[in-house]
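This report refers to the structure that appears directly beneath it.
Of the protein chains in this complex, one is absent; all others appear in place.
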Amino acid sequence: MTYTASVVGGSGFTGGELLRILDGHPEFEIAQATSRSKENKTVGHSHPNLRHLDLRFTSPEDLESVDVLFAGTPHGVSMEHVDAFQDAADTVVDLSADFRLDSEEQYDEWYDGHTRPELLAESEYALPELNRENLPGADLIASGGCNATATIMGLLPLFEHDILSGDEQIVVDVKVGSSEGGAGGGEASSHPERSGVVRPYAPTGHRHEAEIEQFLGVDVSFTVHAVDMIRGAAATCHIFPDGPVSKGDMWGAYRGSYEDEPFVRMASGGGGVYRYPEPKAVAGTNFAEVGFEVDAANRRLVVFSAIDNMMKGSAGQAVHAANVALGLEETAGLDFTGFHPVGAP
Amino acid sequence: MTYTASVVGGSGFTGGELLRILDGHPEFEIAQATSRSKENKTVGHSHPNLRHLDLRFTSPEDLESVDVLFAGTPHGVSMEHVDAFQDAADTVVDLSADFRLDSEEQYDEWYDGHTRPELLAESEYALPELNRENLPGADLIASGGCNATATIMGLLPLFEHDILSGDEQIVVDVKVGSSEGGAGGGEASSHPERSGVVRPYAPTGHRHEAEIEQFLGVDVSFTVHAVDMIRGAAATCHIFPDGPVSKGDMWGAYRGSYEDEPFVRMASGGGGVYRYPEPKAVAGTNFAEVGFEVDAANRRLVVFSAIDNMMKGSAGQAVHAANVALGLEETAGLDFTGFHPVGAP
Amino acid sequence: MTYTASVVGGSGFTGGELLRILDGHPEFEIAQATSRSKENKTVGHSHPNLRHLDLRFTSPEDLESVDVLFAGTPHGVSMEHVDAFQDAADTVVDLSADFRLDSEEQYDEWYDGHTRPELLAESEYALPELNRENLPGADLIASGGCNATATIMGLLPLFEHDILSGDEQIVVDVKVGSSEGGAGGGEASSHPERSGVVRPYAPTGHRHEAEIEQFLGVDVSFTVHAVDMIRGAAATCHIFPDGPVSKGDMWGAYRGSYEDEPFVRMASGGGGVYRYPEPKAVAGTNFAEVGFEVDAANRRLVVFSAIDNMMKGSAGQAVHAANVALGLEETAGLDFTGFHPVGAP
Partner (left out) sequence: MTYTASVVGGSGFTGGELLRILDGHPEFEIAQATSRSKENKTVGHSHPNLRHLDLRFTSPEDLESVDVLFAGTPHGVSMEHVDAFQDAADTVVDLSADFRLDSEEQYDEWYDGHTRPELLAESEYALPELNRENLPGADLIASGGCNATATIMGLLPLFEHDILSGDEQIVVDVKVGSSEGGAGGGEASSHPERSGVVRPYAPTGHRHEAEIEQFLGVDVSFTVHAVDMIRGAAATCHIFPDGPVSKGDMWGAYRGSYEDEPFVRMASGGGGVYRYPEPKAVAGTNFAEVGFEVDAANRRLVVFSAIDNMMKGSAGQAVHAANVALGLEETAGLDFTGFHPVGAP
């Protein structure tokens, strides 16, 4: 093991996934996991899958010096503590929304006032498929939002290959699992109320639109539904291009963008039960699945993408970016392929 | 009890719901329930909720004379047996797709050849909110498709009140439960494969588009996803109107169309956990819930509608239409209000 | 409608079920629904299935005079307010554990100190199958615990017909849904943590043992597991009788006790998918299902029973008892038969 790592905010869901990944990562050693509310408790107390680990949460006030610090803290907390994070580690990877956007103007449009706006231009967006070239040596990395990541993974090839220009009408209808709400949760996320739902929870104005706009240069009509799964974000993009687009054009774009990507799988109308992207197929993994159909009758493209919101949409993306930043094998620690069948992923 | 009724195809899911409704209906008496595969077995053998009924399936070859015959048989079967059905009953209510469309041309565009095309013009579409005035005295009634019903219930007021003309871009993103596939099912609907899914099962070209086009005069971009529930169809309509539409315009349209409808509830951004239409809120009932938001930033209307596909989307709609056809109280036999909380509906 | 009724604690799960039942009850009119936390809000705000009702919660401080008051308040609250309840209503039906046991000694063994112990001997246990003869005219009725009800319904015939004497070894292994925890809930009942569980939540010493002991005169080895459903309590009783017991003996006992009971269905090894009692088969209804097998090889009887914990195990039992107390038709307001298929019940 070459690098030491800490996880700040280790008792939350994304903190637990960071610990799970780092525990199995050949190049990282976990130096510290902090949790204000679970100080001195074992990590297994919060994360039963890690019951066998001999590791206890420590206070976030006493950060050890490490190579990489991963922050799984809620939105708004990272910007308050970023100096301490950067004092403790050469590389800071933040999983909150605090450093995803490029400017204070963008931030203020979607969130409340930023206390460290000068860092916005400096930080790098984690998603390697979008921003790989800027990650090596980065010292502040912002892991993307899960719904934004699912959407960007679905749409990126169409922009990279000029099938879309940014003026098109695009509806993004997203379905997400309950882990997006984090551990704890209130009445709406209690099991009796949250089970079996198809619940419009962000009909309009979801904040992840900001990331999509920033990186793809397009305004999308975004609506998010809660459905009965724990993990997973599935985006269905309904796109109305200016002119005709063939299946061959589509395959060309997606293959062109993704054929060498280690964490992208195409699933587009093959046989069997799983013909298109599904959160079930990527549960627990860092894969994004992408697929599409051309609806000639309605001059529409339908693009499906699916990720595990805790992995490709959060902790997995963060470690992937750290791997790139440090020059490690990109897939190190992220080679779990998932299992089948799996229930609500 | 004034009227006798039979259920042909009584061992299927919609057959079971017909039997459940008719058993509790103050004006109907069940004369016969047929099932080719379950002949001589009790109805409780197929439908455990009806274990207390002293009723056995009989052969569909020997139909008794009744006032109303409900056919819960698969697509294509009703058109083969419609003469026998009409010989046995003055009023035939068919739950399949066989008699929903108005002309052979429409039928052939979406299904395979119709053997009794002359009946297409004669039959009446069951949905009372759309076709109430033509139901009294009708002798062949076609209960609507579940996904079409959910969509039509969501869009109808916008057409009735001239907010839409039919030229607009409309994306309909539907989420449905596993009961749509009927009893039995194959590998894709086995519990290990079907649990926890967000699965695109009809990316484009779903047949229910035909009904929507026929009744609303608009082509919609229709995509259906399977999600983890048993019952329920939830339609999210993303609409791009030609000019600005205010929330007041929307409330005017929906109140205008629905305020006197006994089976429509508005749910549009109120407080609490259930702010918009949800299949959970209508499980087991004949209610449709409808709600909306105006997305001014994207010049979009977002309309949500939710039904129980077995009830408002099938058996409940059928009995509602029969009530209207016979001049009974519209809500007779359909006054179950559902229960809360309920799991995957 | 002949009788007026109020529901105190109307915004909780059992309160919602009481309102649902009373709204459809031919002999009751809802006079008042109280909720301290939801005062002035519509009942639909808490219970989406009742969105169509024009009824708002009022303060529990101002109780109207009614014929029957149903209290859906938490354990310990009813004993504090029982005077106000009895001032307001001739008949009080309490759904908490406060008045289920007969003596202060029993109460203190399982709960903390009772503030009105003199009422324990006076109150009547609601379960009509056990206590029908004492209900007419009762002025304080205690609806049974859900797990106790499931167990008593399973074992009662064996005691009534002297197959068991009370000295036998009996293991009761119970599986329950998440609604037992009530609305709100903490981390353990959040959707991500509670979904898909088989979780031992009361390995030993569950308080409902007290009711079973009181009414059947037997000590049972009781263990409760949380499983992934919302409603439902299923008890599997593993019984080791002193001598051989035949299937005929068993059928004799169960038929003897239950053949005239309107809310008991036997399900014992017939054909089809649903061969034994299942919570799914009784979801939303007041039915208890009971069935058994004789395990000759191990000299064991296996008895299965299933109820909807919110209905037969709480609100339904309460209304059933009120019907008996007032001399109404026993099934009045409770004739909903459930629907099939249903998801996690």
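Chains here go by letter, A, B and C, matching the order in which they are written, and residues are numbered from 1 within each.
We adopt the following convention: a residue touches a chain if its C-beta (ideal position, glycine included) is under 8 Å from a C-beta of that chain, and two chains touch if they have at least 3 such contacts.
Computed from a predicted model, the values in this text were never measured in an experiment.
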(message) Touching the hidden chain in the complete assembly: which of A:Ile152, A:Met229 or A:Leu334 does that?
(response) A:Met229
(request) Among A:Thr2, A:Asn49 or A:Ser246, choose the residue that contacts the chain missing from this document, as touch is defined above. (result) A:Asn49
(message) Of the residues C:Met229, C:Ala253, C:Ala288 or C:Ala318, I need the one that contacts the missing chain.
(response) C:Met229
(message) Even though one chain is hidden, which residues of chain A still touch it in the full complex?
(response) 13, 16-17, 20, 23-24, 41, 45-52, 177, 179, 229-231, 265, 267, 270-274, 278, 280-285, 287, 289, 310, 335-345
(message) For chain C, which positions touch the chain that isn't shown here?
(response) 169, 171, 173, 175, 187-188, 192-193, 195-200, 203-205, 219-221, 223, 225, 227-229, 232, 234, 236, 238, 240, 273-280, 291, 293-295, 297-298, 300, 302, 304, 306, 341-345
(message) Even though one chain is hidden, which residues of chain B still touch it in the full complex?
(response) 13, 178-179, 181, 183-185, 187, 189-196, 230, 343-344
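Throughout what follows, only the chains that are shown with their structure count from here on.
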(request) Compare the CA centroid of chain B with every other chain's and tell me the farthest one. (result) A
(message) As a quick test, compute the distance in whole Å between the mean CA positions of chain A and chain C.
(response) 45
(request) Could you grab the centroid distance between chain A and chain B? Build each centroid from C-alpha atoms only and quote it in angstrom. (result) 38
(request) Report, in whole Å, the distance between the mean C-alpha point of chain B and the mean C-alpha point of chain C. (result) 34
(message) Going by the contact rule already set, what residues in chain A reach two or more other chains?
(response) 187, 192-193, 195-196, 343-344
